[in-house]
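One chain of protein is taken out of this complex; the other chains stay put.
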Amino acid sequence: MSTVTRTGAVAPAHRPPADGGKRRLGLPQVLLLVAGGLLLLSAVRALTDTTNLTASAQIGGALALAVPIGLAGLGGLWAERSGVINIGLEGMMILGTFFAGWIGWQHGPWAGALAGVIGGALGGLVHAMATVTFGVDHIVSGVAINILALGTTQYLAKIFFADGDALAAGGTDKQSPQVDDMHAFSVPGLSDWLGDLEEKHWFFVSDTAGILGGLTNDVSYLILVAAALFVLTYYVLWRSAFGLRLRSCGENPVAAESLGVNVYLYKYAALAVSGALAGLGGAFLVTFTHIYLEGQTGGRGYIGLASMIFGNWRPGGTAMAAGLFGFTDSLQLRGGGEAVHALFLLLAVLLAAYAVWKYVRGGTRAAIAAGVSAVLLGALYATTDTVPREVVEATPYVTTLVVLAVFAQRLRVPKWIGKRYRRGEST
Amino acid sequence: MCAITAPSSSSTAADPPAGAAAVELHGITKRFPGVVANHDIDITVRRGTVHALVGENGAGKSTLMKILYGMQKPDEGTITLDGTQVAFASPADAIARGIGMVHQHFMLADNLTVLENTVLGSEKLHGIGDGARARIRELSEAYGLGIRPDVLVEDLGVADRQRVEILKVLYRGARTLILDEPTAVLVPQEVDALFDNLRGLKAEGLTVLFISHKLGEVLAVADDITVIRRGTTVASVKPADVTSKQLAELMVGSELPTPETRESTVTDIPMLRVGDLHLTAVDADGVPREVLDRISFTIHKGEVLGIAGVEGNGQSELVEAIMGLRDPDDGSIVLDGADISHAATRKRREGGIGYIPEDRQRHGLLLEAPLWENRILGHTTERPNSRGLLIDAAAARKDTRRIVEEYDVRTPGIDVTAASLSGGNQQKLIVGREMSHQPKLLIAAHPTRGVDVGAQADIWEQIREARREGLAVLLISADLDELIGLSDTLRVMYRGRLVADADPAAITPEELGSAMTGAASGHLEDDTAAPDAAVRKPAAPDTSGDADGGQGGGRTR
Amino acid sequence: MKRLDRDKLITAVGAPVLAVFAALVLTSVIILISGKDPFRAYQVMIEFGTTDRSAIYIVNKSTMFFLSALAVAIGFRMNLFNIGVDGQYRIAAFFAAAVGGALSLPGIIQIPLIILVAMGVGAIWAGIAGVLRTTRGVSEVITTIMLNSIAGAVIGYYLTAGRLGEKDGNLTHTPNLPSSSRIFMIETSVGDINGFVVFAVLAGVLYWFVLNRTRFGFDLRSVGQSETAAAASGVDVKRMIVTSMVLSGAVAGLVGMPTLLGESYNYGTDFPLGVGFTGIAIALLGRNHPVGIALGALLWAFLERTGTQLEFEGYDQKIVEVIKGIIVLCVVIAYEVVRRWALRDQQRRVGEELAQARKTEKAEVGA
Partner (left out) sequence: SDSGSSDKGVGLAFDVGGRSDASFNESAARGYDKAKKEFDLGGKELTARDGETEADREQRLTSLAEAGYNPVIGVGFAYGKSVNKVAKDFPDTTFAVIDEASQAKNVAGITFAEHEGSYLAGVAAALKTKTGKVGFIGGVHNNLIKKFEAGFVQGVKDTEPDTEIDVKYLYETDIKGFQDPLRAKSSAEGMLDSGSDIIYSAAGLSGTGSIEAVAAQEGAWAIGVDSDQYRDKALADYQDSIMTSVVKNVDVAVYDVIKSVQDEKPLTGDTAFALKDDGVSLATSGGFIEDVQGEIDAAKQKIADGEIKVSDTP
């Protein structure tokens, strides 16, 4: 087709001189932000007298709850950066749990984790076959994979776990035998010292110690692996030729093809990695609870997808979003209504700060919206003592909605996402 | 502008065996669903020449070039480079053989930087970091491209994007360049600069294959010309031997049309009055910017108002504000006495606005829907498309057949999807659709962009005829000949403002082009005797050296 | 024209046939691996699945699936992915049951009232996602996932004794609907068909008619195909997004009605879950066309029905879950393969025709 679709940028002359494109935060700003966040958290902790907010165990628990979600999200990131929507993360995660349980109980947790990775990758490859080779709609294929993965693992569980040795070792058609422990990791020396500091309940200092303690004490090796994978993803996708090509497939595969990039190959690779990461997320569930259990993923693949979008298709953002999920979830599981109640104050303060910032920058409407939300939350905090159990359960979801509603418009989606791409078919 | 200098690292490739042609295409045939895009093509391109391909829309030029570039596989035929027959499995093979292509559509990823777009696929050459950055700077300097490697492509204007495309080819050290309609979106000064570039490249022994619908350009720059009609080569000529009129006749077998307006039909009944229109938009960083700044004009019945301007100076936003796709902050839009400043788009269309959008695939068509459904698009509430709240499919289909017939839309039927038509034919369908509802005002944004000469003439004739019957037209075009030829009044838009006006009968494309860069304002006169302060600079602004000032102005710097 | 009809026929018939064939082959392999006889399994399924009583079960069950898939399909036609039908139908059925249980009006008023409440609540719940998408640009995929969970929490809050629920043994449910608000049953010799099937058929016809025959439907589909083109053509895209989410949610509100009005007469902790997700698969199977969706829903219900019987005959009933997954995947791939095959076929034929015409023309040019 011969349409000329060269639409120029809008009045480019008016743009401020951009350097390196978008504004990125430098290290000092990031540190400042982190410190500010900590200060706020400490203040809320002190004001509401909710020690749980910054207790090291709370942070450790949050980490464990965040990792499977984060890994699924990271898997989603790989897929979507290559232009393929991956709603099948849940299914790949299920495959991960199954494989991890199957190999794990016989050959130990590390072999199990590896098997989970492979199982997830297989799911990713099926998705690649459907979407890339056969050009099936991405969401359609993803949904099909979720159904298929669930059915297949349920079917196979009976054969693999409810028979022979496995049965004797405690397996059933719903669960695997016990998987051995993968031992945890503590930074020597540091954790004791931080623990002492935390005990002191000094404003800010103890809070920081608590958070650091949670991050360094008794951390599962798979959590370290997950953290490394986030960093690695950043380097591979944004700092290597491979990553550049992969991302170009998600932004404009026709352009990539025109420069000799084998788009199909990169999409296949991206989806294999995507599935592998989701599978590792599943394997984490298994190694952490030492057992494969049917239905264990409990929708974490979908939440992972949400945290990836929440995280603006970036590893750092995804990690933060998953962390937020883990944090609120851990808070409600461990602290219950009172802890979530304290969170209201935190959210109110954050929203108020955002409203002021927005107002200063001239975004009156957003400022008003955020301001009103802040006042409402504040009022809610002041007039209640605790949060009903049902509301507590909904906290992570409501928080996500609120945060997204305030920030969504700044998100940046890979341009070609979800679109069909056929070699030589597009002009 | 951008005078060419020899690149610092020239002639890297080994010299080809003397005598052999750079490129030989023989017996190429390529079929697509429902269409034979190429059939028995034979072309020979001599090394170190600029070889032009001309032909109607859908003649198969782009397809042929994609075959040469390895993006399409021919069904039949052979490709010979420097005497050796080759078979390309992918563009990577073609790139390895020193072929580079600038596509008809930009092949750029908006969300990646210039550097990333450039090194993509050839990361082995200089890496993806500082090495590549240095090489890009070097090339940019050598060819006067004025490229900043770390800007997001998203933030670039069209001309800059065009230069990035050329840079991509040069970066790979291409010896044979394919340029598919590179001038379609450039103003004359930019075209000149590009041609200077081409001559420079040619002097270095590079071979250039060049596609354009602007026959004047072709005659000016080409050494050889091949004419393609309906998928096959029908003639090979030298520019010296033909006039553009003859060339056009070879392409279409009809006479060369010109977009000249004859007798004036302008009345003094205002049809569209735009007053003090003001529009701000918030950019990605949340900073509000003025995109339309106090725009005022009136179009009368029977008048064509042409707006000239480099793309990205607010023309699109103006059109969108009039169509109701953007809500102006201030000012009024009055159509035939009715204030429509904040009316819904559908109300405006029902009120008699016809719209030929600048991006027909995104704004004018449902690509996956059949032609007859596309005929309904935009006029859902009007006859013959609907009766009451229901769609009248039978009537719409019948009327689609009429449009296909009357506007010479080349299609196997009205049940094929719009995507299967060539761009020119898509455009004819849109024009037919919009004209079928007797609009009071037609907004025509680049109505003939990428359309072949034959279809161009038809579209111009349609506009002229409707104008005779009292149609008011707002014309926006990058084709200055078209703009001058069709308009009764001309205004120049620059940075969101109407900065100058001109009499189309008394202005040349060059003068207009220079005003578009912001170099002149007020009333433009052909004569040097400017009435007042509206100074018109003699030519394009300073073109040498300083890449900053000389990039056709109005661009991001 | 003729050729196009042929192509359409090939995709409409060829693809399902291919898909079913491929699914059968794959399933057989899996059953064989577990050391059982696949053909006997199919025999059991067909024999049992076609008994009168099975037919009634299948019709009743597919009513729910059909409505759920229809709700999903409205979104799909708009390029909206309403993953939240699940939450929408549950919260809608819950509040409808609460309202229905609190009133006792004549059936002719109360039944429509209950249905309207359900549609209204479903519409509001889906509308939240629509509004967040249009005003704040939040992807409806995420909002609907979140809203599913939030719906669960809201129901959990109100469905407790002392609020809107009452305790009944181990269950908690809303007060029972008065007998006036039970839907009519179509009685047959072997069992009752839930009268709500009539509404489901009506909803299907209405869906088809509105989408294909009305201006509104045209506008809706145009937004689904190209938001930009639709906007330029005069459709208020944002309003259309909210409208179609609301419509989708309203239809989702119907999903729980056959159960509420014809079976359980209350919303309790045992109300069926997960039907919204099944709807996604069925909408895909039926390719968003009401007839296709109906067939898909029947197939799904057939599989559920025969799964139990398979277990009775000594097969693992989970095999049915595998079959479901395989069918969805095979169907979507088969459609794509057949579509491409038809395209190539057309290309070959048109190519030949045009080449013929070309030859004569070239001869003229040469002359």
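In this document, chain identifiers A, B and C correspond to the written order of the chains, with residue numbering beginning at 1 in each.
One rule holds in what follows: a residue touches a chain if its C-beta (ideal position, glycine included) is under 8 Å from a C-beta of that chain, and two chains touch if they have at least 3 such contacts.
None of the values given here were measured: they were computed from a predicted structure.
Peer 1: Using the whole complex, pick out the displayed chains that touch the missing one.
Peer 2: Output: missing chain touches A, C.
Peer 1: Quick one: say which of C:Tyr57, C:Phe76 or C:Tyr89 touches the chain that got left out.
Peer 2: Per the contact definition at the top, the residue touching the missing chain is C:Tyr57.
Peer 1: Touching the absent chain in the whole complex: find that residue among A:Gly142, A:Pro177, A:Gly311 or A:Gly363.
Peer 2: Candidates A:Gly142, A:Pro177, A:Gly311 or A:Gly363; residue touching the omitted chain: A:Pro177.
Peer 1: Could you tell me which of C:Thr27, C:Ser139 or C:Thr259 touches the chain that is not displayed?
Peer 2: Answering carefully, the residue with contact to the hidden chain is C:Thr259.
Peer 1: Which of these, A:Met129, A:Ala227, A:Ala241 or A:Leu293, touches the one chain of the complex that we don't see?
Peer 2: Looking across A:Met129, A:Ala227, A:Ala241 or A:Leu293, the contact with the absent chain belongs to A:Leu293.
Peer 1: Can you tell me which of C:Ala55, C:Ala93 or C:Leu159 touches the chain that was removed from the display?
Peer 2: C:Leu159
Peer 1: Considering the entire assembly, which residues of chain A contact the chain that has been omitted?
Peer 2: Residues in contact with the chain left out: 52, 55, 57-58, 61, 64-65, 68, 162, 168-175, 177-178, 285, 288-291, 293-296, 298-299, 329-330, 333-336, 389-390, 393.
Peer 1: Can you name the residues of chain C that touch the chain not displayed here?
Peer 2: Touch with the absent chain occurs at residues 57, 60-61, 64, 152-153, 155-157, 159, 167, 169-172, 259, 263-264, 269-270, 272-275, 278, 304-305, 307-309, 311-312, 317.
As a working rule, only the chains that are shown with their structure count from here on.
Peer 1: Could you give the separation in Å between the centres of chain A and chain B, each centre being the mean of its C-alpha atoms?
Peer 2: One centre to the other, that is 43 Å.
Peer 1: Please compute the C-alpha centroid of chain A, do the same for chain C, then give the distance between them in whole Å.
Peer 2: Here the centre of chain C sits 30 Å away from the centre of chain A.
Peer 1: Which residue numbers or ranges of chain C touch two or more of the other chains?
Peer 2: If we look for residues of chain C contacting two or more partner chains, we find none.
Peer 1: Which bits of chain C are touching chain B when the two form their complex?
Peer 2: Within the complex, chain C touches chain B at residues 1, 4, 212-219, 221-222, 225-226, 228-236, 343-344, 346-348, 350-351, 354-355, 358, 361-362, 365.
Peer 1: If we count contacts the way the header does, which residues on chain B are in touch with chain A in the complex?
Peer 2: Contacts found on chain B: 57-58, 62, 66, 69-73, 90-95, 101, 103-113, 116-117, 119-124, 127-128, 150-152, 154-158, 161, 168, 181, 184-185, 281, 283-291, 311-314, 316-317, 358-362, 419, 421-424, 426-427, 446, 449-450, 495-496, 554-557.
Peer 1: Can you list the residues on chain A that touch chain C in the complex?
Peer 2: Going by the criterion above, the answer is residues 87, 126, 130, 134-137, 139-141, 143-145, 147-152, 154-155, 158-159, 299, 302-303, 305-306, 309-310, 388, 390-391, 393-394, 397-398, 400-401, 404-406, 408-409, 411.
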